[in-house]
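One chain of protein is taken out of this complex; the other chains stay put.
Our next item is chain A:
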Amino acid sequence: MKPAAYWHCFVGIQTREWLRFWQQRTRFASALVRPLLWLVVFAAGFRAVLGISIIPPYQTYITYETYIAPGLCGMIILFNSMQGALSMVYDRELGSMRVLLMSPLPRPFLLVTKLLAMGVVSVIQVYIFLFIALLVDVEPPGWGYLAVLPALILASLMLGALGLLIATWIKQLENFAGVMNFVIFPMFFMSSALYPLWRMNEASPWLYWVCQFNPFTHAVEAIRFSLYLEWNPLAWGVTAGVTVVLVILATAGFRPQRTRILGTKPA
């Protein structure tokens, strides 16, 4: 196949993801309402309880809203990725996943393109969220909005690949709800999204280590540091490494050797 064929396919998958998203506009709104509630209501309530000392990448004392904003960016990506995975289970039940897999282009290319398509939607939501967050004085440096873009894309790829991997193992749509509870909430709460890890260490050392091993923690930190124009090699390294592993596992899961993913019963 010519390079142009890959481009047309890439554009086609991106377009379809957008069209599907546009068809489900309430999903766009709900994906923003959730983090905004956390930012405006939860953060206001906890501002007095959780004092944040000066920790990198911040140069001074910050409000709790400022602290959790990057975590909430991660939350948007996390929820979107899992919803994207849900749509893949939905696609498979409808049989349209077969249409994707019938393309003559390589399957890893098709699946990574699909992950990117889901990621682009998430990234746009994150930017809208960040602009609304200006209203509650979450004001990262101007260049931070640009610097954070690669971190957002990487986090989207990592979490999208995780969702894809989960979708690979889910046979039916109904089973997915349970997985959401076992994946989304533990990943979110056992991370640095809502509280700095030194606080977690004070409260429970073993939980601190769980948070340290949670790749979502590192994705959030990569977003946080990039947004404030700082470089965090550990966060980037872990997020990139886990992304590579998850993308390989997720795309390998969709090889035809794995008959179960087709949901095909003996005919």
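In this text, a residue touches a chain if its C-beta (ideal position, glycine included) is under 8 Å from a C-beta of that chain, and two chains touch if they have at least 3 such contacts; residues count from 1.
Keep in mind that, in the parts below, contacts and distances are computed from a predicted model.
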{"item": "Identity of the absent chain, which is to be given by its UniProt protein name, from \"Hydrogenase formation protein HypD\", \"ATP-binding cassette domain-containing protein\", \"Succinate dehydrogenase\" or \"Heme lyase CcmF/NrfE family subunit\"", "value": "\"ATP-binding cassette domain-containing protein\""}
{"item": "Touch criterion as defined above, residue of A:I62, A:L101, A:M180 or A:L249 at the omitted chain", "value": "A:L101"}
{"item": "For chain A, residues in touch with the removed chain", "value": "1-2, 4-6, 8-9, 11-13, 15-16, 19-20, 23, 94-96, 98-106, 110, 255-257, 259, 262, 264, 266-267"}
